[in-house]
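Missing here: one protein chain of the complex. Every other protein chain is in place.
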Amino acid sequence: MTGELKVVEEIINDSVKISLKGEIDICTSNEFKEKLYKIIDANQKDLLIDCKELDYIDSTGLGIFVAALKKAKQYEKKITFLNLKDNIKKLFIITGLDKIFQIN
Amino acid sequence: MTGELKVVEEIINDSVKISLKGEIDICTSNEFKEKLYKIIDANQKDLLIDCKELDYIDSTGLGIFVAALKKAKQYEKKITFLNLKDNIKKLFIITGLDKIFQIN
Amino acid sequence: MNDAIELILPFKAEYVSTARLVASSVANRIGFDIEVIEDIKVAISEVCSKIVNIGSKFTDNYKIIFNINKKEIKVTFCCEDTSLKCIFDPQNDRLAVDIMNALMDNVELCTSNNYILSMSKVLEENI
Partner (left out) sequence: MNDAIELILPFKAEYVSTARLVASSVANRIGFDIEVIEDIKVAISEVCSKIVNIGSKFTDNYKIIFNINKKEIKVTFCCEDTSLKCIFDPQNDRLAVDIMNALMDNVELCTSNNYILSMSKVLEENI
């Protein structure tokens, strides 16, 4: 049910690919934030976030991505989302985040 | 979810076979009681109750079977249960009904 | 961990399943395994169905309190209409009473306070 998020990190050429599985919600968001920030700072590469198995995200989760984008931009890197599920893509559109991120 | 019960009646040689699908609970038990009593009175045959797809039964449902057995005995007929799921067989055992019904 | 979750439901059959859902959510949190959660749901359904069948002239809802301890779930039923007491008759409701007693660890059919009934189940640690 709730509170489960698996984050798998993998280096692909000039990018870091992060695969997310589970839910980013009140139970998982703090830990995820720290993990994500570390990945960005440690690698200083473009970020690919694969959401094929991400079932749910709330506004806190979306906010973490916004903050992550600011961080990535400091290193002149970008963040691209892959395989967003419909219910999550919907939230990106509602909030206008589809315009600041690259969504594939 | 709750409140769904399908009852299929079929004549097999000297018996009536009733196949139950769904749940016998507070939402379905009244209708089921009437249906079952009618089947017993109209046919006056041995009863086979196939519970392969019966997911849940509560004490009211079990009580209906007890009353049905009294009715059947008036016609000198018996009631046999087929394919009880484990969770339901457990209730028959708890309540001692496994001793008054034939369970196959 | 020592939490209380309360659910107030109308005297209507349609909402018994809501009680079941909350029961499984709460029991799941404590760590009961699926079969025991199913037992708890069955026992709770027996009580809810009985309460709904009896109903009340004075109020249109009843309350279920789930008390969670690290290793125990206690489920208490209550109602503003305190005439709802000792709702199960050991004779007439033998099937229901047998089921509740077998599936739960502790069933108080007639409580000494203003509650309708309470039942509890303790988590057995398999080492």
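Read from first to last, the chains carry the letters A, B and C; within each, the first residue is number 1.
Following the convention adopted for this analysis, contacts are C-beta pairs under 8 Å (C-beta built on N, C-alpha and C of every residue); 3 or more make two chains touch, one makes a residue touch a chain.
The model shown is predicted, which means the values in this text are computed figures rather than measured ones.
The chain not shown here is in contact, across the full complex, with A, C. In the complete complex, the residue from C:21, C:86 or C:110 that touches the missing chain is C:21.
Only one residue in the set A:7, A:27 or A:82 touches the chain that does not appear here, and it is A:27. Touching the omitted chain from chain A are residues 1-3, 25-27, 56, 58-60, 62-63, 66, 87, 91, 94-97. Although one chain is not displayed, chain C still touches it through residues 3-10, 12, 14-15, 17-18, 21-22, 25-26, 29, 61.
Convention: only the chains that are shown with their structure count from here on.
We define each chain's centre as the mean of its Cα atoms; on that basis chain B and chain C are separated by 26 Å.
Taking each chain's centre as the mean of its C-alpha atoms, chain A lies 42 Å from chain C.
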